[in-house]
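Excluded from the complex is one protein chain; the other protein chains are retained at their positions.
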Amino acid sequence: MMTEMNDIEINIPSDHVFERIVRDSAVVVARYLGFAEERTADLQLAVSEAVTNAIEHGNKGRIDVKVGVHFLLQHDRLAVRVIDQGGNAPADLTHQPAPHMEEKLAEDSPRGLGIFLIQQLVDGVELHSGEGRTEFTMWFNLKETPAEEIPPAAPGPGAHPPPGDEQSGEET
Amino acid sequence: MMTEMNDIEINIPSDHVFERIVRDSAVVVARYLGFAEERTADLQLAVSEAVTNAIEHGNKGRIDVKVGVHFLLQHDRLAVRVIDQGGNAPADLTHQPAPHMEEKLAEDSPRGLGIFLIQQLVDGVELHSGEGRTEFTMWFNLKETPAEEIPPAAPGPGAHPPPGDEQSGEET
Amino acid sequence: MSIMIEQNSGLTIVRILTDSVDALSAKEIEAAAGELRERTALDFGKVLFINSAGISALLKLVIEARKQGKKLYALNVTAHHRKVFEMVDMLRYMPLTTLEELQATTT
Partner (left out) sequence: MSIMIEQNSGLTIVRILTDSVDALSAKEIEAAAGELRERTALDFGKVLFINSAGISALLKLVIEARKQGKKLYALNVTAHHRKVFEMVDMLRYMPLTTLEELQATTT
């Protein structure tokens, strides 16, 4: 049984300054769910990375285009969905390899750690991108499960994939 | 000229625990606008009061009913609109007299300070209530104006009164 | 836990440990009503936010102190909270003071 009565929805302009609204909201949600300090910090960081990507890569920093964030408090997990108006996320986005730091240090502007960090921090991710819209969903199981025990389950009925999504969901 | 490209929208369930999301967001918005510390605290308190009223009196604490909050960054002012699904706010809500503390202290459960505080803290308020929806809008002038110099202006074109509102706007 | 209560002879110090005196912490703050001594000082040193739901809780302490003929004081109030307290005339019932001042006049 899913309950979505506790959903929180936030829409911010695509400017890094407003990412903090989402990051701070994540702390309130984590406190509500009784997350320990470390897991709260994990949530905050994962949400920050996803929102930063939506601002930069999805909406390309156009301040008049909104990033949407939904905190979906489901019966056994928290899902955080980050929505941008890009629709241009690569299909293999959620398969980032561990960074080769020596290679990164050879670059002028080392980037590309965000998705990798998200993969380390969350219990699952799901991507739908296409037709001018990207939905990137991360979830956190409410009962902490050792990573190897997480079943490769299909997204629950609360996940609402948008019609016409071009990529199927998957867990890390 | 109004610009609304920087609008922020937040929807929370009607539980006091989520009021904090709005309160913290107000700080981010205030920082973005360059508010001084004292004015930031004023904004935070006014927003907290309006959201608390929407949770308690508008949505009557039904957690499955949302409170909506819009931060509208207009050219010369910040408007904060708080929306609930009650539509039962009294027409004279925005004319709260100064509290008689001795009378309050004769009550068991002294309340009724929220709207009075809002009136002290903001540069204007506007109420539309009816047909199952209350919109309570507060604004903060970006250039601080002494209270007595604020003209009793009509709400700007960015104010979007809902169709069929039963009460007209006014400034404090 | 939102408050910690220290009892001295004739002086109660209520340390407010939460950063917000609001609807969520109101109940725990009201609970201090059972701990009032001759003089009770509320320490706001850790408080970053107070709203009217929190002020209502404080007013319940004022009411209880009056009933019991006891005195209430406020310690370590920020400039903003002082302004808000003045708006609702709270300081008449819960004057600002310092711990030093209270201790200097211990009965």
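Chains: A, B and C, in written order; residue numbering restarts at 1 for each.
In the analysis below, contacts are C-beta pairs under 8 Å (C-beta built on N, C-alpha and C of every residue); 3 or more make two chains touch, one makes a residue touch a chain.
Bear in mind that the values here come from a model prediction, so they are computed numbers and not experimental data.
Shown chains touched by the hidden one, complex as a whole: A.
Touch with the chain that is not drawn comes from one residue among A:S25, A:Q44, A:N59 or A:T134, which is A:Q44.
If you put the missing chain back, the residues of chain A touching it would be 16-17, 19-20, 23, 37-38, 41-42, 44-45, 48-49, 52, 99, 101, 104-105, 108-111, 113-114, 116-117, 120.
The rule is simple: only the chains that are shown with their structure count from here on.
Least step count on the touch graph, chain A to chain C: 2.
Comparing per-chain C-alpha centres with the mean over every protein C-alpha atom, the closest match is chain B.
With every chain reduced to the mean of its CA atoms, the largest distance from chain C is reached by A. Once the centre of each chain is set as its mean CA position, chain B and chain C turn out to be 28 Å apart.
Computed centre separation for the pair chain A/chain B is 31 angstrom, with centres defined by C-alpha atoms. Touching of two or more other chains is recorded for residues 17, 20 of chain B.
Within chain C, not a single residue touches two or more of the remaining chains.
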